Structure formats: structure tokens, C-alpha cells
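Structure, as C-alpha cells:
Only one protein chain is missing from this complex, and each of the others stays in its spot.
Labels run A, B and C following the written order; every chain starts at residue 1.
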């Protein structure tokens, strides 16, 4: 196998870093986190999103048929990792790696063209309402329902921790109808959405109540059981969350690794103490491990390789394990300096922690990995 | 609470150390481990046991009514911890902390006097056949049966990892009879015993097949369901295994702590490297933690305190966690020197490892601790 | 080894317990909360003064200092009773536990009357000026200067992490009075009134971003009378160790009770969730229960030993165990709750003002908060070095 970014992919990475370095400096995340108390964060976020739309980022990973640039999952992972590394806010992750993915998997070509073109142009941002509180993002746990009433559907149930639920224009909602798993696309304005106070002001969640909501039957996308499509879409969303977490971990490590070279105590840089050295090495090791698993997963999605289900879970758990160590040792190594809100560190700690709690915990994915591997689903190597 | 050994207990500890320092030096454990291949270890072990009998050790923890010295569980823990710290061989643990315990809990006073007097005098060594392969030592997993046939009992089933099963004269066997849990005392010679090759030549196990064995009904001890008695006896055995493990961990730590002061690399003692310092501190911490839990458990047994079930599991898991770290870091810190059979270290590594695998794993006991604590069984502190 | 206390100790517990039932103010259950660790609401001042006057505030001290010459077991059961009720002795813990304690150990009678007793009776509040931007783990590396000029000191420099300074009446500040000697020598301890000209305080948020408690304190030619010197000139390191060492045998109780409280909160928040029966969660939770017990038991061992006149040498170990055990448990709870750990648990004011740790925090933030324990008062790494060198006898690095 060819396991390293190609020249083009490395160029893309550079370009993305340049943009985010300029448009998403820590000051932006600080501003949002300060502003959050006053709930007036939109402007700053909107300005940032407008820039990304200008640069055609929403188009990037979408197919050319809908006006996208048709990049693959590896390129998308590169972009999303950098968003994490900059603790960037905004609708990119929910819209491109969640909302758009489920439409690409479930919607008919006609529906997809209609709905995704709006995404490409940046007119519409989207959210994906799936989990109902168990925190598993498992289709088996979906209990929300739609009931036919003439040419309308009456919904029931509650969706939890919907990323950008309070800000996205459109929401893809997974429900059960006629005994099948189905996906509806609904304007968020039609739903009762309550935002949850976030631990990372740049990653906002909402609780969405469906009870009694009436939508036209035309809100249904695709035909037949969406079970498989939703699962495939979830594999993408899971890998994207893993990539965001990975990026945040990388930034935590970078901050600590530099700090250890500069901070002098007892007359020497603290990086000369083994206790510091070895913690840094273990963070570095877990990050390298997670990156390998994330980009392997992205490759299996790009090539639609049979290992994609195993690989997505390994990526999520790998990023989760890196997160666990980088948050703990990253904060400990920075000492008091990192324990303040004025310092940048907590921005990335929070971004990393949120990732662990989204789309299934590390433990849940590890157990799945073990079951798949014992069942022999773990191919004969790459 | 008064949480430290009393003057008398500290004196006992000193006396025990003196005896074992002289009678159970590492050379004894080495000799047994070398001799084991030739299966002629008995002589050395027998000589050692004869000495302990002369010194009245078997009598120590047994009640005065049967000629014992009537010491309590704290004193017994002191002795057993030292046996572990010296990787001492022989029948003390199985006979006193397993066989004798189940008799004291289950047998009638008359039976107890008859059977335990032989233990006090050292005429008889005993074993306790309980687990049937699950490794849980849980009465719920006992499937072995006895069937009445006239004034005889016909046994069926297999007992695994019976400590000293191949060498003890008498064996207390737990079976189901008439729907009740019962205990039989049978001469080992009446059973089909196969010794398992041990990882620690000083701790020997056997598999005991009961199938088709006929014993007189008089082999039954006590009357009625032995469920509670066996469980209480097991709490004692569990604490004793924990104390042995604790002693072995203490010795591993002592060896490493001394080695770190003497071994010079790069021109300095390796103990001046933080990587070594911090590993030693973590071993020390886990040992202190385990010792507190072991002696708390011993105290709850001594005072028959309601926390005894919780405390016994905490002791076993605490010793198990100390064992996990001390085996891993203890061997790693000693480097190549410790990776040879000629060095003493492996004697104590093996003694510690065996303890983890006996009478329920750390994980099994931790889960029990969590359940009991959540159920409020965790009193309001000592 | 005995699992129970002597009868006379239990008698003291009963007496204190009865006193608390009679004197614990109703406000202790209300939501009049302190704004910082040096801000004491009216009702809490009255309560602290009442404890002082009845000899329950610091039972180990003689009556004139708010005690009753209680022995160490009696002191312990008093703290146990407070902990059981989730009540703290003072909302100005460093003022009571370190500043007034240091003045009582090292100060003159005048200084005790002027500061120590008012702080204990909650008439004044105090904060501790120790760490500096360049002197964190390397505490003795402090560089704030105090030049002795006749009968007064002139202080210049900066302190940081000074908890509650913006609400404190006085600071106990460690300053360098002789720059020309070894760094542990040449340090002195001064009491500085916070309204002294040239002293500026800037409160700043901790990582959780609650109402600020930390302060930067700047000293610009601050003039301090010589009579504010605590202990001998250039003998401040002894005062510093003394102050950190204060109520040594008792410090673990704070960690132990904090861990017990967190454990109870975890049980409450897990109850009824799938996590409460998940084997992986139970496996880790069992270990946290064992941490709580071991900490309590080792603490009691220390009490027993010091009652027997033996050295209490495990301060560092107990601090290390307590702070890291809380961190492990908070993380376990975050992982067990999953996305629910992003949500705040109990809204501000819904719980007693004593329970600041439980209120208005998501478990994710609460986890971040545990790092105050593993970083301040000597990082876990520093304490491991101390244990390796002083307890295990390993060579200094």
C-alpha cells in the first residue's frame, strides 16, 4: 500500500493551514468563548463561514454532479483535521460530514441534486439528528417515529446533541415509518430546538423535540429502508469527528512541546526532565497511532473498501485514546499556565473532549473493533 | 479507628521475619524451582514445614478449643504477607487459610475439634477444592454433586487449581447434595488428583476429578446448607491470597529500590533518573494502598464487621493492582539482570502473578466492590 | 488495629454533632454564595465566629485560639462530622488554614491579636502570596524583592495564582530580602494590607471560567512596616514550610472528603443509566471506591502513628493519591455519562453554597477542575520526586 499523503494532498494541507492560520486564529475562538455568555457569537462565526464559502470549501468533498469539486475522503480528512487543529467554529463539519453524507447515501439522485446544490453554494447549512440520548449513534437505538396523516407526517420523539441543531437551516432527521428506518429533511425552523450550553463555544449542540411536528410527506428522502445508507453515512461522520479530535490533539501536543523547550524551572528547560520527555513521547505516539488509523479509515471510505466499518471504529477509538492522554498530560504538563481561560490551551482541550463524547465513545468503538476482529472481519492486513 | 499494627503485632512480624529469613532464603525457592523439573522437591519443602510446625505456626490462627493459640486475622495476615515476601513454599496457606477456615465456618464443634486438632499438631495438611474452572471461586458456579447410595456418597465433577491438591492429606470438597451446598472432608488419596505444572514451583496446583468416587456419608461435615459458611471461609481465603501477593510485591519493590541506588549507568545511579524514580513511587503507592486495604479487610474479619465482604474484595483487587504494576515495572526497572532465572527477582514476580489468578481476578472483585458500594453497602467510613 | 474510636473520642463527636445541629445557620442551605475564597457572606462570618468562640473552629488549639486542646482523634472526628454534613469551617480556607496558622506559629502576640484572631473569627480575610510567574514548581526561585529601609520594607515584584486576593484584607507574602545568598535563604514573610498604596490586584478566570478567584498581584514600591515581618528576617522559608505543613496530619481529610463527595455525586448521576450496569464502568468505578477507602485508611494510619508520637511522613503520598484519584474518578464519570457529561448538572443556587464543586458544572468542566489538585500545592511530578528522594532514599537528580 501507498500510505502517505500524495503531493496534491500535501499541497491542499498547506493551503488549508494558510487559510485557517489567517481566518481562525486562537483570538477567534477566544472571542466566541467570551461572546458566548452574551449569546451574540453569530456575527464572528458567520464572517468565518462566508470566507470558507467564498473559497469553495463546502463544494470540496461533494460530487461534481451537484456542482462539487469531487475530492475524496482523504482530502476531507485533511481539511477536517486542520479545523480541529485550529479549534475553528462554524457549520462545515455538521453540514459537509454529517448532513451531506446522509443525503449522498440515502437520497435519490434528483433529491440529492436539489438539496446538495444548496450546500455547494453555501446557501444552506445542515445538521444530522440521529442519537436519542444513549450516546451511541446506533440506528438500533432510534425510536423516533413518523406517522402518516393524509399527505402529512406527524413526528414523535426527541433527538439529543444535534451538532449545530440551533443554527443550521436544514436538518436530516432519522425516524421510523411503516417499520422502516427513514430520513426526513426538515427546515430547523419547523422543529422545537433548544440549545445546550456547550463546553466548547465553537461546537454547539441542541436538543430537538419532534413531538407533534407536522411535515409534508415530501420531506422524506430516498425510498425504502435507509438502514444501510444511514450506517454508511455514520461511518463518514465518525471518521470526521475522529479527524477533528486528532487535529485538536496535535495542537495540544504542539503547544506543550514548545512550552517544554521554553519554560525554565530549577535553571533548566522542563523538557530536559524525563517525566516531561516521556509524557510528550507518549502523546506523540498516541497521535501518530491515531493519525494512521484516521487516514486508513478515510482511505477505506475513499475506496469503499470492505474494512470501512472496522476502520471507522478504529479511527474513532484511536482518536479517543489520543484525546484521553493529550487532555490529561497536555494540561498537566502546561501546569498553572494552562489552567487559565486566558491561555489558548483550553480551547483545544475542549475541542478534543467534545469529540470523544460524539458519535460513540472510544470504549463502544473498541468493543466493536474486537468483535469484528474476532469474527475475522479484520482482513489479512492492508 | 486505630489503624496501625499494635506493639505485639509488630513483635510478631519481627519474629516471623527472623524465622523466614533463616528458613526460607531465596536459595530455598531457587532449589525448589530447579528441583521441580525432577519432581523431587518434597524433601526441602517438608523440612521447612517441619520447622514451622515445631514453631507452632499451624496452631497460631486456630481457636484455643482445638489447641490453637487463638490469634486473630490481623496476626494471620502478618504471617501470610511475610510468606509472600519470602516466596516461601509449603502447606501453610492452603492448610490454615483455606482448609481450616472452611471447617471453622461449616463443621460442628465436635467435627471441628477432631479435624482441626490434627492441623494444630501438624499431623495433617489440608486443601480446599472449590472452583470448577471458571476461576471465580463463586459458590454459584459449583456444579459438582454428591449422590446418596446407601450410607455412601457417589461424587461427580471436577475441581480445578486446587492449591496443594496433590500433596495435602485431607481435602475439603464443596459439592451439591439434596439441593444444598455441602462440604465433604476426604483423604486426597481417595481422589484422582493430577498436578498442573506450576509457573511458581512453590505454589502447586492440582486438578481433582471426583467422578465415580465413593466416600462414606460420614465424610460430610456440618449440617444444612453450607452456602453462608463457605462464603465466609472464602472471604478469609481471599484476604490471605491478597496478603501473600502483597508480600511478594513488597519484595519486588525492595529489590528494585535497592538496585536503583546501586546500578550505575551514564555515570550515575539509575535512581537519579525521573523515569526510574516515578515508577518506584507508583509501585510504592500501590503497595501502600494494597496494604491498607488488606489490613482493613483482616480487621473486618477479626471483628466480624459488616463490611467484611466489601473489604475482602477490595483487598484482593488492591493486591491485584499492586501486583500488575510491580510485576510490570519491577521487571522493566531491573532490566536484563532481572530477566534471568539465576536472579532472585522472578521468584517474587511469579509468586505475585499466581496470586492474581487465584480466588477471583482483580476485575471480578472490583466490579463486586462497585456494585456493593453503589448499593450502599459501603458503610459510612471506618 | 481497631475499627472503632475510644469512647471519649466518640463522646466529643456526639457533643460537636449536637452543637452543629443547634448552631448550623439556615443560610447554610440557601444560595447566598461566596464570590471567592476570601469572600465570606455575613451568615458564614457569624457561623465561623460562633465555632471559634465555642472552641470548635480549631479544636486542637487552646481556647484563646478557637480550640479546646483536643487530641488528634477528636480533631479528626470533628472534621468527619463537618464532612458528613458537607459543611466547611471557613469560606476563607487559606486564611484560616495557612495565614492565621502561620502567624500563630511564628508571629508575635501583637501580630496574633492584630491578624491571626480576626482572621479566625472571620472579621478579616486573608490570601497567600507565594507563587510567581517564574517560580511555580521552583517555589524558592521567587524574585519579589523587599528592601529593608530603616523601620520599613519597600516591596517590588509580582505574585500570581493568589486566590481571593481581590477580596482579602491582608496578604501573607513571601519576598526576597537577601538576594546574595542561596535561594532558600534570604526569603522573608510579610503581612501586607491590601489597601497599601502601590499594591494592585488583577483577578483572572481559571480554566472553568467561573467567577474569578485567582489574582495577579503587583507590588510597586509598596511600603510595609517592619513590624509586619512574620518570624525572623531571612527565615521565611521556615515559615513557608511551616505554613504549608500546617495541620499536616489533617490535610488528607480534605482530599478524602472531596473524593467521597465526588463518588457520591457519581453514584447519583449514574443511577438508572446503562452505565451503572456496564462492566467496563463498574471495573473502573470499583477502583475509585478502593481509592477512597485507601486514602481514608492511610490517613487514619497517619493519625494513629502521630498519636503514638511517630513521624507522619506520608503528606506527599496522600496528596498525590487524593488529587489523582479525584481526577481518575471525574474522567471515569465523563466517559460513563457520554454526551450527557457535556451538560451542566445542578444549576447554581440549587445546592448549598458549601457544595461549589457540584454546582453549575458539567462533568467535563469538573474533570478539568481536578487539575487544580494535581498542579497547585506542588505538581504530582514534584511530589513524586519528593517521595522518591525523602521516603525511598533515591539520589537527588
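Note that a residue touches a chain if its C-beta (ideal position, glycine included) is under 8 Å from a C-beta of that chain, and two chains touch if they have at least 3 such contacts.
Predicted model only: the values in this text are computed from it and were never measured.
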Next on the checklist: Using the touch definition from the top, which of B:43, B:108 or B:340 touches the missing chain?
Outcome noted: B:340
Item to check | Sole residue of A:131, A:321 or A:344 that reaches the chain not shown, by the stated touch rule | outcome: A:321
Item to check | Selected from B:85, B:182 or B:205 as touching the chain missing from the view | outcome: B:205
Checklist entry - When the complex is taken as a whole, what residues of chain A touch the one chain not shown? => result 1-6, 9, 74, 257, 260-261, 268-269, 271-274, 276-278, 280-282, 284-285, 288-289, 292-293, 295-296, 298-300, 302-303, 305, 313-314, 317-318, 321, 363, 365-371, 373-374, 378, 380-382
Next on the checklist: Considering the whole complex, not just the chains shown, which residues of chain C touch the missing one?
Outcome noted: 278-280, 283
Next on the checklist: Across the whole complex, list the residues on chain B that are touched by the chain not included here.
Outcome noted: 33, 131, 133-135, 160-161, 196-199, 205, 264-266, 273, 275-276, 324, 328, 331-332, 335-336, 338-342, 346, 349-350, 353-354, 356-358, 361-363
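To be clear about the criterion, only the chains that are shown with their structure count from here on.
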Next on the checklist: Using Cα averages as centroids, what's the distance between chain B and chain C in whole Å?
Outcome noted: 42
Checklist entry - Roughly how many whole angstrom separate the Cα centroids of chain A and chain B? => result 51
Checklist entry - Which chain C residues touch at least two other chains? => result 381, 384, 397
Next on the checklist: For chain B, give me the residues that contact two or more of the other chains.
Outcome noted: 273-274, 278
